[in-house]
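Chains shown are a subset, placed as in the full complex.
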Amino acid sequence: MKTSVIVFPGSNCDRDVKVALEQSTGGPVDMVWHGDSELPAADLIVLPGGFSYGDYLRCGAMAAHSPVMREVVARAEDGVPVLGICNGFQMLVETGLVPGALLPNAGLKFVCRDVHLRVETSQSLFTNGYESGQVLRIPVAHHDGQYFADGDTLERLQDGGQIAFRYTAGETPGPANPNGSTDDIAGVYNDRKTVLGLMPHPERAADPQHGGNDGRALFDGLVTALS
Amino acid sequence: MKARVHISYKNGVLDPQGRAIGQTLGNLGFAGVGEVRQGKLIEIELAETDAGAARQAVEAMCQRLLANTVIENYSIELVD
Amino acid sequence: MSSREEQAVLRNEPNVTAETVAEHGLSEAEYRIILNLLGREPNLTELGIFSVMWSEHCSYKSSKIWLKTLPTEAAWVICGPGENAGVVDIGEGLAAIFKMESHNHPSFIEPYQGAATGVGGILRDVFTMGARPIANLNALRFGAPEDAKTRHLVAGVVAGIGGYGNCVGVPTVGGEVNFHAAYNGNILVNAMTVGLAEADKIFYSAAAGIGNPVVYVGSKTGRDGIHGATMASAEFDDDSEEKRPTVQVGDPFTEKLLIEACLELMATDAIVAIQDMGAAGLTCSSVEMADKGGVGIDLDIDAVPQREDGMTPYEVMLSESQERMLMVLRPGSEGTARAIFEKWQLDFAIVGRITETGRFTGRLDGEVVFDIPVRPLVEESPEYDRPWTAVEAPAELAPITAPMPHLEALQTLLGCPDLASRRWIWEQYDHMVMADTARRPGGDAALVRIHGSGRGLAIATDCTPRYCRAEPRRGGAQAVAEVWRNLTATGARPLAITDCLNFGNPERPEIMGQFVGCIQGMGEACAALDFPVVSGNVSLYNETNGQAILPTPAIGGIGLLDDLRRAADLALAAADEVLILIGGDDDGAGGHLGQSLYLRELLGREDGPPPAVDLAAERQNGDFVRGLIADGTVRTCHDLADGGLLVAAAEMALAGGIGAALDGPEGAGWWFGEDQGRYLLAAPPAVGEDILARAKAEGIAASAIGRTGGDALTLNGGAPISLATLRQAHEGWLPAYMSGP
């Protein structure tokens, strides 16, 4: 299975997700510099976390409009699976590959801690390693993760089964929903469920030494589905 | 020529920064403070000297980069 | 220099008068040395260069003679003090590079940007040497919570540290926070960075190679931070508002690019020498590189990338704009270097050459605008043996009466500003980015995995300023010992420390006495524990209107864990284990309460002598505990510090969600005394027996003091206090405080 991780200036979870992908795929992972004109053939494209371009205008905005993203969007439209984590999710909403927007956290502070996530459905490329309704413990680390969508969009997401993960109560301190997201939404799919954007970091819970391993099945599940 | 672009949240989008500022102003003892909204003001120096062309270019910048029209409105003002 | 050039130097700028000399913080005696070594009057730029180079911040003029007394060597030390950061060998071909630095004054004036740029500065010190930064820590001291400015300062500093570190993508994994009225007008923001490099690929700052290009990379130079170095060396007074524009804005995105670009260039053989531009910017970096290499540097000021029009040489040379580096390249490698920096959209300019003149010269439009011999500029900088008076030893503490039952006192202590949970802080820091954080904040030391291996670094910062004020020598020793103990409590082998010595005005003999005492104590502890100082920083003049801070020698230490799976954790792991106290009390009187938090928080007193520091016992107890962890006997361990035994037991219980029943004497000293060199372990009963027997055989004080289980704490079978109540007190204070008006 061939995977590509796009590296933007200011990406900082690119290596982390590479390690998690290598662990699950066993294969090499192409690290693609945003300025490269060629995007290699890939079964999966990953947009990693970080602060692309410093996130100085709006999170993910400048990366979303960079030349390489035109190619990523074209591949996504052809059905190539795309996973956007944290800053990658912000890029996905900025390009419109998934609906909605991400606003500053309701608490107006950066939040880094474990949260609990309910897997809304196991019926996707990304979640076939989980049971529907399973609750995962995975870290978040962001300043702008408040998912926003208007009423019609929410209804469409709900009806189309496009909500991938919701924040849910668990034993960690602090509110279940760490950022005030509408309907506790932590991750959403595009309408074909080939693109997933999520705020939590599965790559930071992919190895027992991380203090939690619940993210690993996401990467393993992708391998099952794609190879 | 210089353009000033004002970007603000659309009605219906919560503006937690604005709300927090309003609350703090209240805590500080300022009375009669109603709604507070925080937006961005981006000032751009342009080589372009024709107002029509400048506005068109800035309009394109807003659409492509400066604003996210899912949640934000923008308005453009040209100076000089 | 030809006479024509000399004319140019003299014509260049406004005349230097007695006032300009004074404004530059130079004494008359210092100015006479300048006249002597130049053989003429300096122009304004030259005066500026001398003033920053001879400021306390850059020249260490009051502290140098004392710093020299600190132990700096061990078999594993690759590079001690004097370079940008200290370097220690950690085996398998790797080195750990680390340092701590202060950003106190800027953070008081503009907490967000002051703290943010503090983080940026210390990161540069570490990656300059070829290391990828892998962890940040911060040691913070704020004024009393009641002080009108404190909340705003806490909020701003924490947001600034997070804002910079999170964006750069280096996890902020630990630190410490104290509150005390002595910091009301002068907070302390000390930031530490640890990085990893290949042990045979360390980059140093000594310039070499006559004719080699001197290259400037990073951000452009603006008018920001001019006089920053002199500000950091001047006492505050009420018109410090006037000095405001000297605060810089940090740009963590550019710093991230700079890290990646520098590391990419370092993988080639292009770099001869490299130095970040920190305090006193281009001046200090050029002069230090030239001096270390015994060469001269000639700068072309016009070539320096500038953000603003019309900058004078004075401004260019003294600017403290952030995110800039200076390097000397091997001839012929300019193209490779330029391509890398351009790829990362960073400025790159050849701004000078290495010369054989031994002089530091600068040209504008081809005209010489300053010309100073390098050696004397560095070596004839003043060095003071300032008078000092020893701090008078405090009177012994008379016996005290407990004002309330011990478990109630525990509840109060766990929720007091100095002991309350710091979760509100560390949740604003990305403490997991890089995916090698093996232990989240909240333990005795942070554990960071050495990427791609099963080994880890343990990292901690500590200092107990109230001890340092009462008896500086003990306080200095205690700070080093506590770091060593915190590292040991995870099972790590302590390697070396960095320090950040924050004190008041050294021109006052009593302050100098605090400084000398702390250094002496630190030195003794470093020697006894084989725990050398490899880097550090001094911040003096931390006073406002003559009110000095508590003497605060913050210590940051690192240790090595050979197998992270064996690391001990403070959280109680199971019920029905025995709790074993390792280490005895101070004087056999049942626990040392002098200068304790118990005394301060429950009785409102800050008196008595601090606990004794028995370095032999410290080492023996620590080595014993580390052995138990290394051989797999012990998995649960916590060191005793602020608040003593009962606070430590409660922290272990809260972390594990398991209660305990404790037994011991009635006196408050036993439960809350802060005697040093102690640990609390938990183990299954049979293992406990074995530990006690081994301790006895080695002559180490050890006793079983309780048993784990339930969801409450009890003392001597009395009424319990639930973990939920304790947790509420512990977790509640900081968020409640910060949400106040």
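A few comments on the model shown:
In this document, chain identifiers A, B and C correspond to the written order of the chains, with residue numbering beginning at 1 in each.
Quick note on the criterion: contacts are C-beta pairs under 8 Å (C-beta built on N, C-alpha and C of every residue); 3 or more make two chains touch, one makes a residue touch a chain.
Note that the structure is a prediction, hence the values are computed from the model and not measured.
Expressed with the labels used for the displayed chains, the entire complex holds A x1, B x2, C x1.
Everything below uses one rule, namely that only the chains that are shown with their structure count from here on.
Subunit C has its Cα centroid 36 Å from the Cα centroid of subunit A.
In terms of their C-alpha centroids, the spacing between subunit A and subunit B amounts to 29 Å. Work out the mean CA point of subunit B and of subunit C, and you get 41 Å between them. Per the touch definition, subunit B reaches subunit A in the complex via residues 12-14, 16-17, 20, 64-66, 68, 70-71.
The residues of subunit A lying in touch with subunit B in their complex are 57-58, 61-62, 65, 93-94, 100-101, 103-108, 146, 148, 150, 180. Those residues of subunit C that touch subunit A in the complex are listed here as 159, 162-163, 166-169, 251-254, 256-257, 343-345, 423, 426-435, 437-440, 449, 564, 731.
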